Structures are given as C-alpha cells and as structure tokens.
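The complex is shown incomplete by one protein chain, all other protein chains being positioned as in the whole.
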Amino acid sequence: MADTGFLPKEKLNTLLEALSKKLQVFVPVLEGDVVLFRRFASGVTLCLTRPANLPPKGILFPQSETLFNFNFKKDPEDLKKSSLELKENLDFVPTIIFGGRPCDAQGFRIYDRVYLETDTADPYYKGRREKTTIITLTCNAPSPGCFCTSVGRGPAESDGSDLMMTEMEKGYFFEPMTEKGEEILKDSLFEDGSAYKQQAQKAHEKVSALVKKPFATLEGTPEKLLSLFDNNQFWEGEAAKCISCGACTYLCPTCYCFNITDEEVGNTGERIRSWDACMFFHFTLEASSHNPRQNKHQRLKNRVGHKFSYYPKKYNGVIACCGCGRCIRYCPMSVDISGIVAHAQGA
Amino acid sequence: MSYVAGKELRIVGFLCNWCSYGGADTAGVGRFKQPTDLRIIRVPCSGRVNPLFVVKALLNGADGVLVSGCHPRDCHYSDGNFYARRRLEMLKRLLPFLGIDERRFHYTWVSASEGARWKNVVTDFTKAIHNLGPLHHKEEKTE
Amino acid sequence: MTIEKLKEAARKILPEVDVVIGYRQGFDPLHATPYFMTKPEQVDQLIWNSLCVQNLCSYLPFLKGKVGVIVKGCDSRTIVQYMQEKLIVRENVKVIGVPCLRVISVKKVLAAINQQSVKEVTFEGENIVVKTPEGQKTIPLADVAPRKCVTCQLATPLQYDVLAGEGIQSNKPQDTFEETKEFEKLSLEERRAYWEKEFDRCIRCYACRNACPMCICQDKCIAESRDPHWTSQRANVTEKFMFHMIHGLHLAGRCISCEECERVCPMDIPVAKIKKKISMDLKELFGYEAGMNPDDTPPMYVFKVEEATIEEHEL
Partner (left out) sequence: MSSIHNPYLPELATVIKIIDETPNIKSFQVVLNDPEKMKSFTFEPGQVGQLSLFGVGESTFVINSPPTRMEYLQFSVMKAGEVTSALHELAEGDQVGVRAPLGNWFPYAHMKGKKILFIGGGIGLAPLRTLILFMLDNRADYGDITIIYGARTPNDLCYKDELKEWEARPDVNMILTVDNEFPGWVKRVGLVPNVLKELAPSPENTVAITCGPPIMIKFTLQALSALKFDDEQIITTLEKRMKCGIGICGRCNIGTMYVCKDGPVFSLTQLKELPAEL
C-alpha cells in the first residue's frame, strides 16, 4: 500500500462515482451564490475553489433531527388509559464528507471532546461520526477574514481529517491521516503520490504565510478574558454593532449548542434536537422570565468566552475556534471575533 | 363522503361568529345538501383572521382555505371586516407569487340569514378545490 | 468632500448625544462596519464611501438616551417609519443626512472577483477597483449596485438635522417593479419550486429578521415562541417557508425597502423579493409607500367603506 496517492483531475469524478455507489458522499456545490454540501450524484458540479459558506457540520450534527418518536396507545379495554412507547433510531449510514477544508474537519475535533470524550457520549453524533470518513482539501489561498494560523492551526493542519488532498497542477496529492483514509486510498484509481509530497509541503507553507495574523499568541488569553468578564464597558463596546442573530454560530464549524423541543400531532410525536445559538435572547431565558444573558453584549461575551477561554480551560488549552473566518466574513455587521480577542488582549 | 365525487379534500373555513357561522347554521337547519370537505373554525370576526392563519393551513396540509365574514357595513364590531378585506386581498395577491394557486384561497361575505348563499359558497368552493386537486405536499424529513 | 463634512457634523453633534453611529473600515478593505463613536478622537476613523451599506437606523429603537446617526436617503425612510410608529422620540435622534447616489453590493463584488481576499479597494469615477492576490479588477459601480440603488429616488434623505453636503437629485428611473413582474410570468409550479429551493438553504439564523429595522420584537418573535406555537424547530422547507411568510406579512405596509434582509442573508436567499412584491401590491391597491411621510397611517391600519381597487371575488 502506498503512503500517499495521486489522482489526476479528470479522474476525480470517477472516484466520487465509485465511492457514492458504496456510501453516501457529500460534496461542496454552488447554489445561488453560496457553496454548501449536498449529496453527490451524477451531474453534480463540485465547487472546490473556495471554502463552503456553510461548513459540513450539519452532516454529523443536523440542523434538526429526531431524538426519538413517542406514541400514546389507547387501551382498547379502557379508553381512558393509554400506554406510551418510545422509539429511537440510531442507525446511521456510512458517509464520506469530501472537499471540506482542514478547518471544517477540525470543527469536528472540537465537537469530539464534548460529544464523545465524556461519560455520557452523544449516541447520535457518535453513530454518525464513527461511520464517516472526512476527506479535506488543503487551502491554496486564504479567504477573507480567515485566521487559522493564529489559533494554532493552519491551511493544511491534518487534525480531524482522515485523508487530506492538495491541489497540484494536474491532479490532487492525497495523504492519509487515519486507517479510514488509507482505506480510501486503496482504490486502484490512485497513482503513487510520493513524487508530489515535497511540492505539497511547500505549497502548504506558502499559504500558511499568507494567512492574516490578528494576534501573535493566545497565551494568557483565556485568563485575560475571564478578568474582563465584569468589564461591561468593554463588552458593550465590542457588541454595539452586533444584531444578535445566529449567522455566526450557525456557520461556525465548532459551535455545537442545541435546543430540544417536542412536537406532537394527535397521539404521536417526536422529540427534536435542533441547532440553537447563544446569541439569541431566548437561549438562556428561564420560565420565571429571568435571563442571565439578557443583553446582547452578555451573549457575545459568552460566545467569545466559550471559544477562547472556557473551552481551552476545560480541554487542555485547545481553542474552540478553527479560524475559518466565516463568522467574520458573513456577519451582517462585520463583527470580527479575531479583532475582539486582540482588543481583549490589549485591554 | 364528499358531495363532490372522489376523495374528500381538506378545506379549512374561518367563519365569523356573527354572520357567516350563523349562515352555515341556517343552511344546516334548512337541510341544504352541502359537501363535507370543509372544516369550520369559528372566529369572533373576519377581522380576527390573521393572513398567517391561511398560510399556515395551506403549508401544513389544507387544500383550500375559505374565510367568510359579515357583509361590508354589517360587521358586528362595525369595521372588522373592512380591515379583513384589505389584509386578505393582499394575501390573495401574494399567494400565487409563492407558487400557491390563488383559487385555493377565497374570502367572501355571508350573513346569518343567507343559508342558501352559504350552501352555494361551500359547494362552489369545494368544487373549485376538487378541480384543482390536492395541494401536494412532499413527504419531508427533518434531516 | 462629504467625509470632511460628515466628520465635522459628527464632532459638532457628539457633545449633545451619547453616541454617534457612523461607518469605519471593517475587517478587510471591502467591508465597512458600523462604528459607535463616543469620543471626539474616534471621529478621525469615520469613513464614507460606497461600501457603507448597513442601515444604521436599525439600532435606534434599542438605544436609550440621545443618539446621532448617519443616514443615507434609503435609510431615512426608516426614520420616517419609526416616527410614524412612535418607535423613536425624534428629538432624541440627531440625524446626520448624507447625500448618496449608490452603494455597492459586497456579494456582487465578491462574485465578480471569485470570492478572493481583498488587498485594496479604491474608487475611480464610476468604477470600483479591487486588488486581489490574483491581480486588479475594475468593475463599474452600476454592475455591482444592489437592487434598491437601481431605482433609488432618495439621493437626499427625507429626514435630517444636518446634511453633510448639498442636497442632490436622484438620477435613477422610477421603480416599475420589473423584476417582480418578470417573476410572475413563471408558472405556478416554477414559482413554488423556486421558493422551495431557495428556502431549503435557510439555516434559520434569523439574520434577516434581526437586521430588519422594522422587526423590533425580535426577542419575542413568534418564529421561536412555543406559545403561540406557529413554527416548530424542524429544519424542513415548510417551517422555513412559514418563517419567511411571518416576516413578510408582518412587514406589509411597514417594509421600507432597505433590503437589509437580503443583504445580510448568509445563504444568499432572495428574501427581499417577497417584500418587494408586497410593496408593489400596496402601491397598486392603496397608492402607498411606507416610510415616506411621518403623518401617514399604514394601509393595513385604515380602510375605506368602498374600496375602489378591491373587487369582490367570484367563485
């Protein structure tokens, strides 16, 4: 078995056709003016020229999913009595996420610590995660707003990817990171890639150097942010232009918060888990109408704090931001989280 | 069974308490033969009908929606139906823009004494909806 | 120069108000961002150019005290509508009007440069010149103007306390709702399919709602409420469709066509198209345009006993 592989550009579609016969393959496609992940099928045109607007997180953590169905059954003997039945569905389909960026894959690593590496692992995420192979494409240019190298990552950072590909002039150089990745490389379509290894490495370094560096280091930042917790003036200033929508969180590859709600029609219904955002007023609103984060600056503070302070404090210094820049790029008001962190460092 | 041949369709009717609901009652008392596809929701006044009621019904399984209130100038609350008329007219124009046939939504005025008129409204609207057929809803998954 | 006049106006107003809202350079040269100035020295960073797209009035209902705000012609309809709905105390708002012939659509510029990162932006006459790692591109401003600028009639704001510059006349044709009428030529099935495809992308981030100057009850929105239970949290087209209907219909007669909803959509859903259609019908039926006159009553709040434009519908 080869350590690395090479696939001529014209064979990419053949590979995806072959893979999609065995499992479901998600690829980035252009729709309207946005790139998002859709099921691969014949005739689908890939868009690999820029990172997707919407990261592939929804494939492992759907925007909404049924946790279980419930069913009240009337007792035919005594209609006043009913019994209740719950049904969960934990069968998941083997999946490939193809053509996400390294930052997208790292998003799942942020999830893993919370959803898997705990005594109460999330069976839905776990089920999908285990059956999913992630093939990422390294970046060949930074996108507006991205800053991955400042959060300890990079345009070719392999953490989270099973197989990583780098665009070369005539094809793609593939490097496996895990057994799942090696499995894919076994396909006879792949040529030996060893000749391209150095070239790919050089390309990675070149792009790395181009990525914006809003701050030099994050050492001490988690503590610094905590020390600013009560500084309302700072946070009100940073949040003044924020409109408290959920664009930043829903486009974020690392944001993993959710809501649980019940829906019922007649005697049946389901418990649904859906994306939720700490930027929304109702997120922490209690039944008593008390809200610990009733102002938008408190909510923005939580978002920044979670990524750059609470999570790293809990998980060995790992920053819960992959630097993909989507929250900056697509923010209606151009709120810049990297700028906020930089301001906090200097405050 | 529907009065109109074929499978019964789902039609929702929002009827004002003072006129149209009475009109439907009069039609019933008069033993007029009427199709049974209509499910009536009694509202205090046609002015109570939020256009979103109609949208919600059409998006969630209704094949047609009928709103009926007191004739203009006859509103129990003097002007509820005047407001309704403006709102519902706006809605009637918006629906086809979204790809929903405007004939699936009808608003009209029926007084409490107009049992025969009510019968005609229901019959004609039901026929119209049957001509259009069911408003197809694709099976949707949450994922 | 308009910018010097704006700075002068901001400096002059600052002592009378708690904050002046303007624009400054955003995270890259293509993005301007709202700028909340409380100190005179901050005024130096104020900018004014075609990148200043956001409707800054949207912040006003949520701010206490006295506020100064920089307002373009299109945005000034927001002020009018707020006055009409008593959502602001006009005396507490110092409106710095700025004459404007056109802004740009950042999305359109990005599409024109293949979504590359931007190194530098300059304006040369009626063109925007964008420098990217791949080179330089000169794009006529008219090609990347948002929809609202194409038929803009408000080069000078309707409301202002200070005008930064001379009042100017619009040089654009009247809006004849061409796009709306064109869309209505499609078959019902095509229209339905169009919206289902567009709404399918919706991630329910509510950016459209929160950026909307008229969506003032966004924290209590029925799109998220359980009681009343208008929508579920299911991420299917029906629910998304419903949300956009809620947004559209709640704005009938109130939408001032700033098109912020569409500008901010991270999924590029043409949500303003629905509002545009409603605006067209309001104009046809009631001869009404929202946000033009503070003393108007929105057409949904009034009626005529005999409606000349509404005919009885026959079955």
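Note that the chains are named A, B and C in the order they appear, and that numbering of residues resets to 1 at the start of each chain.
In this section, a contact is a pair of C-beta atoms (placed from the backbone, for glycine too) under 8 Å apart; a residue touches a chain by one contact, two chains touch by 3 or more.
Just so it is clear, the structure is predicted and the values come from calculations on it, not from any experiment.
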*Decide which residue listed in A:C278, A:V304, A:C322 or A:V335 touches the omitted chain of the complex.*
A:C278
*Quick one: which of A:T14, A:S82 or A:S194 touches the chain that's been left out?*
A:S82
*Of the residues listed, A:P94, A:P123 or A:G220, which one is in contact with the missing chain?*
A:P123
_So one chain is hidden, and I want to know which residue out of A:K197, A:K313 or A:H343 touches that hidden chain in the complete assembly._
A:K313
*Of the residues in chain A, which ones touch the absent chain?*
67-68, 70, 72, 81-84, 86, 88, 90, 114-115, 118, 120-124, 126-127, 226, 229-230, 256-264, 269, 271, 273, 276, 278, 283-288, 290, 292-293, 298, 302, 305-306, 309-310, 313-314
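Keep this in mind: only the chains that are shown with their structure count from here on.
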*Measuring between mean CA coordinates, which chain is farthest from chain B?*
A
*Closest chain to the centre of mass proxy, which here is the mean CA position*: C
_Leader among chain pairs (count of C-beta contacts)_ = A-C
_Whole-Å gap separating chain A and chain B, where each centre is the average of the chain's CA atoms_ = 46
_Residues of chain B whose C-beta touches two or more other chains_ = 142-143
*Could you say which residues in chain C touch two or more other chains, in rising order?*
234-236
*asked:* Residue numbers of chain C touching chain A in their complex, please.
replied: 19, 26-28, 30-36, 54, 58-59, 107, 110-111, 114-118, 133, 197-198, 201, 203-207, 209-211, 218-219, 224, 226, 232-236, 260, 263-264, 266-269
*chain A residues within the chain C interface of the complex*: 31-34, 36, 49-50, 53-54, 62-64, 141-145, 210, 237, 240-241, 243-247, 249-251, 259, 261, 263, 272, 274-275, 277, 280-282, 328, 330, 332-336, 338-339
*For chain C, which residues count as touching chain B in their complex?*
180, 183-184, 188-196, 230, 234-238, 241-242, 245-246, 248-249, 252, 274, 277-278, 281-282, 285-286, 299-301, 303-305, 307, 310, 312-313, 315
